[in-house]
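Below is one structure, written out as structure tokens, with a few remarks after it.
One protein chain omitted, others in place.
Chain IDs A, B and C follow the sequence of writing; residue 1 opens each chain.
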Amino acid sequence: MRSAAGTILIKICEFALTALLVSFFTFIAFSVIPGDPARVMLGTDASEEQVENLRAELGVDRPLSVRYLDWLGGALKGDLGDSLSFRTPVNELIKSRLPVTLGMSLMALIIVLIVAFPMAAVCASRPGSLTDRIVSAFGHVLFAVPAFALSMLLILLFTKAFGIYTAGRYTAPSDDAGKYIASLLLPSVCIALPKIAMTFKFLRASMIEFSASDFARTAKSHGLTDLKILLTHIIPNSAVSSVTVISLVLSDIMGGSLIVEQVFNLPGLGRLLLSAISRRDFPLLSGIVFYLALITVILYFLSDVINAAIDPRIRDGRSL
Amino acid sequence: MRYKGNILEVKGLTLTVSNNGEPGAVILNGLSFAVRTGEIMGLIGNSGSGKTMTALAVSGLLSDFAKIESGQIIFEGEDLTAKTAKERRKLLGEKIGVIFQDPSSALDPLQTVGSNLAEILRVRNLDKEAGRRQVLDMLRIVGFEDPEQIASRYPHRLSGGQRQRVLIAGAALMKPSLLIADEPTSSLDTVTSMSIMQLLHEMCQEMGISILFISHNLNAVRNFCDRVMVMKDGTVIDSDTSWDIMGQPRSAFTADLLAKSRLDPDKLGLTAGKAADDAPCVLSVKDLSAGYSNGALLRKSSRTVIRDITFDIKEGDCLGLIGSSGCGKTTLIKTLLGLIRPSSGSIEKNGRIAAVFQDPATSLNPAHTVRWHLNEALKASGRNAGGDKDSLFIRTLNETGLAEEHLHRFPAQLSGGQRQKVAIAMCLIGEPSAIIADEPFSALDAASQASVIKLLSDINRERKTTMLIVSHNLRVIRAMCSRVIVMNDGVIVESGDTASVLSAPATETTRMLLDARMYGV
Amino acid sequence: MRRRPNPKIYLVTGIILLSVIAVSFIVGLFWTPYGINATDPAAKLTAPSLQHLFGTDNLGRDVFSRCLAASRYTILVSFAGVAFALVLGTAAGLFAGYFGGILDRIIMVLSNSIMCFPGILLALMAVAVFGPSLYNVIWALGLVFAPTYARVYRSGTIELSSRDYILQAKIMKVRPGRIMFIHIFPNLMSQILPAVITGLANMTLSESGMSYLGLGVQPPAASYGKMLADAQSYITAAPWLIIFPTLMLVFYILGLYFISEWVRTTYGGGRA
Partner (left out) sequence: MNAISKRLLSAVLSSVICLSVFACGKEDGSTDAQGIYGGEAVVGITQEPMVFDPFTVEAAGDKEILFNVYEGLMKFDHEGHLNPCLATDYTISDDATQYTFTLREGVLFHDGSELDAGDVIYSLTRASELNPELSAISSVTDNGDNTVTVTLDAPNSEFLSYFTSAIIPEGSGETIGDTRIGTGPFVFESYEPGIGIVLTRNENYWNPELPYLDKVTFKVCADMDAGLIELNGGSIDIFPYLTADKAAQLDPSQFNIQTLGSNMIQGLFLNNAVAPFDDVRVRQAVNYAINRTDIIDLIMNGQGLELTTAMSPVMGDAYDTALDGTYSQDIDRALELLADAGYADGFDMTITVPSNYLIHVNTAVAIADQLSQVGINVSIEQVDWATWLDRVYTGRDYQSTIIALTSDYAPFDVINRYHSAADNNFINYSNPDVDRLIEQIPLTPGEDERIGMYRELLGYMTEDAASCYIQDPYSMCAVASRLEGYELYPMYVQDMSTVHLVSAD
């Protein structure tokens, strides 16, 4: 049994290490890839002299290693510096984009869960039945259809056929929470669909396994109906066993949201990331990567916490 | 009011199980028996004889693939086969209670004990507060001194015996008229199983619950059951009061089963292995302490499980190690095998030490064939096979009682006993100077148990391979070991000649283990 | 005991689906109805017809011919990438799970770091250092995919490490490398197969996403993922540009998926 404070301390160390490593990778990457932020900002029309001036103004005439150490020093104090191309503090830039990426991921996760659990429960309650076969076959196909094509078809359907959705009409949550959710709904569905297939497959297998478990048999011997057993025993237990899988799905979802926001033209982290790379905006990219590391570590930490919250065995520090 | 007459009558029950649409295999073949009100009926047989299927058929927990072809199950005068699944489910927990073999996973790990039991009442819409009291009362009846505390615990915090008590409490909560107990003690240690059987006995006496008690160990039910029937191939081949069956078994099969259950050294041809006086020491342990360390990078805490263990084993000796669950037996073995680093003390080994573990389900690697396992053991030993490997493998398999045909099988295609024999064959391939066997028979039925014990005993005698046998079964120890050490709470409390230790126990621990034998476990 | 579809059905379906891809791969090597990269200003974005079975794209190229040719890149990129990821992820996961402790933490921090690191930047870096080759992009993608496999293998290894047969192997003093790869590895097949199939699907799409920064399969060559990415602008005008590559991709992934299901149910944890 480990104390909570100790666990948190370890997680913080882990995060610090991860962030340090990732920012170091970023530094290495930037020192080998060609490209000059000042030239990218000015384009082909500017003369060498203008580019030199801008380089001096931006401070990118200093060696990258110096700039990296500078950035690292600032990051230690919580200051991620200013973006070269946007000329605004990186922290602010990222904070304005986070609601899109995180909101979309969260909504996608919720969609995955509220669809996959009932689907799996229906199939697992009568494995081999016609319903099971049809739903499972549907799952197989969803598994194989690229999310990419799916997104395009959904956009086509909703904008063209129904006219009820407008890509890119994003509203910040602070402006109107309802519109914020509405603007992220369809992209979230696109991210969620392929993940539903994966989660469903796992949950179904796990529910079938738990249906044959000793405690399910005990519950039967207690006179509980199959439905009751499903609800009170099998679903909670498969939820526990699927936390790991769901956390994997969630990191997939994060990756997916970075792609889907391109297609839907949403101002999220993924687009910021791409523009940081294509403009060779070192402070901005380092900042984004820093946040991604933070999110990843928090994600895994949360999945541990949730696991512990529902599973007393884990609370007692006993591995499964 | 208890039902008068036969509480349960099974008449001509024939049951088949189909597999993937293929025609069903006959599991129960015209089975007929009756349980009288208020009696404990023992049902005995080897694995695969249809005992468990009988329990499932009576309780109505058969899977979709099992089909009752003919016959009747009359409970309290009503034919259960004519009832709908829903009606039958309702009987469960109310009129018929069931407990199963392995209590380790029979309770939902995510719910407290109280919640696990209260569902029986919840599903019948009974008053919450009254229900709570009822649960606590029942927990007290099954022997918990502080029921409130037990009710608030999660199952993983309970020992095996405690869990089985909780399950019995669940089965008995609604005061059913029939309790079906399917090998409720076979995964528990001696002392604990004794107490569980005592508890069942009391429930029968005081609450008037009839019990159908299923076991593979004929000897175990002798003192416990009013009547016993023996099953083989889906039918009852022998049935009488316990004393009669024990005294004069009517069929040769029953007699054989009895002999195997008793581990009668003469009938099985067992002799306790004994080292020559001048034999060299194979394993010498001095002041050994060990435990588990847990914790993070920063703080290390450790828990010492065994302390100051000192003993020697000489070549050809067979040493027994007894003690109830949690006494540190397993930790000691793991330390001896080098899986746990000792915190202090020394272990001197003279030659290779091999091991056989308890659970046949995980003793072999499911991804590989028997031949692979033997080959792996051969490679690990560094032995030169001397030409044809396969003939060596087949010879070794034959020695353990397996045949050439088993060589290319996967573990999933073998029975539990066969798997343990493969594990033993793996040990033999390496020609070890000693084999440590950690309760290698406890998960097997009586017949398999007897054959594995005989095998180990033969190896000990013929190959002069030193043995360290860990068991809670005193019959085994008595039959195989010339010396014994008794552990309790991480230390050796008693050691010496088997006969003298067991006939004149010097400590309470040994006495309790001996008492358990009264019940034949 | 439960009714399970006959594994043979998986095998047969898988083979049928994959044979479509195999045939197009083989035929595409020797013959295509039109030049793979032959542009035709007179036949831009024409709908499927007898002349052009799958229609033509925005440069008047025959989509059927390109579908035949695209299978080779799709197969190359997805298999090579996943194989690289698998080798790396398996090794890392087995080591982390088997040895635990500090090594485990180091590997996990490293794998988390790689997970947070933008794959496209890694590919850009690989190309900058080792030259503009498709293989450099493939291994970079493989590196990005590896942590997923590492995680699956790690948790599986931790679980199996306490099994008696692994203890037995340790007692027999089998070398750790052998325990990991011969004793533990095959038992994790059933866990890793679905992840591999998802990986193959994701890999084909990740590769096409790389074209944003000019990485991956270079034009005029095409993979299915790239064809889809290029078709994005013509979804309303020319849905066939989306439908046929999608179909091919679905055949490919679904075929592999069914084969993996067959392997899993026949050789994996199906028998327990």
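As a working rule, contacts are C-beta pairs under 8 Å (C-beta built on N, C-alpha and C of every residue); 3 or more make two chains touch, one makes a residue touch a chain.
Computed from a prediction, not measured in an experiment: that's the story for all the values here.
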Practice prompt. Name every shown chain in contact with the chain that has been left out of the document.
Written response: A, C
Worksheet item: Out of A:54, A:75 or A:235, which touches the unshown chain?
Response: A:54
Worksheet entry | Touching the absent chain when the full complex is considered, from A:55, A:220, A:280 or A:313 | A:280
Discussion item. Given that one chain is not shown, which residue among A:41, A:203 or A:292 touches it?
Written reply: A:41
Item to complete: Using the definition of touch stated at the top, determine which of A:72, A:153, A:263 or A:310 touches the missing chain.
Response: A:263
Worksheet, complete the sentence: Contact residues on chain C toward the hidden chain run 35, 37-39, 41, 44-45, 58-60, 124, 128, 132, 211-215, 218-220, 232-234, 236-237
Item to complete: Could I get the residues of chain A that touch the absent chain, sorted low to high?
Response: 33-37, 39-50, 53-54, 83, 85-88, 93, 96-97, 155, 159-160, 165-169, 262-265, 267, 271-272, 275, 277-280
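The rule is simple: only the chains that are shown with their structure count from here on.
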Item to complete: State the pair of chains with the top count of C-beta pairs in contact.
Response: A-C
Item to complete: Please work out the Cα centroid separation of chain A and chain B, and write it as a whole number of Å.
Response: 48
Worksheet, complete the sentence: Whole-Å distance, C-alpha centre of chain A to that of chain C, is 21
Worksheet item: Which residues belonging to chain A are in contact with no fewer than two other chains?
Response: none
Worksheet item: Which chain B residues touch at least two other chains?
Response: 297
Discussion item. For a test of understanding, state which residues of chain A touch chain B in their complex under the given definition.
Written reply: 1-2, 6-7, 9-10, 213-215, 217-225, 228, 232-233, 236-237, 240, 310-313, 316-318
Practice prompt. Enumerate the contact residues on chain B facing chain A in the complex.
Written response: 59, 61, 86, 89-94, 97-100, 102, 104-111, 116, 119-120, 123-124, 154, 156-157, 167, 170-171, 294-299
Worksheet item: Taking the complex as given, what residues does chain B use to touch chain C?
Response: 17, 19-21, 63-65, 297, 334, 337-339, 353-355, 357-359, 362-368, 376-377, 379-381, 410, 412-413, 423, 426, 430
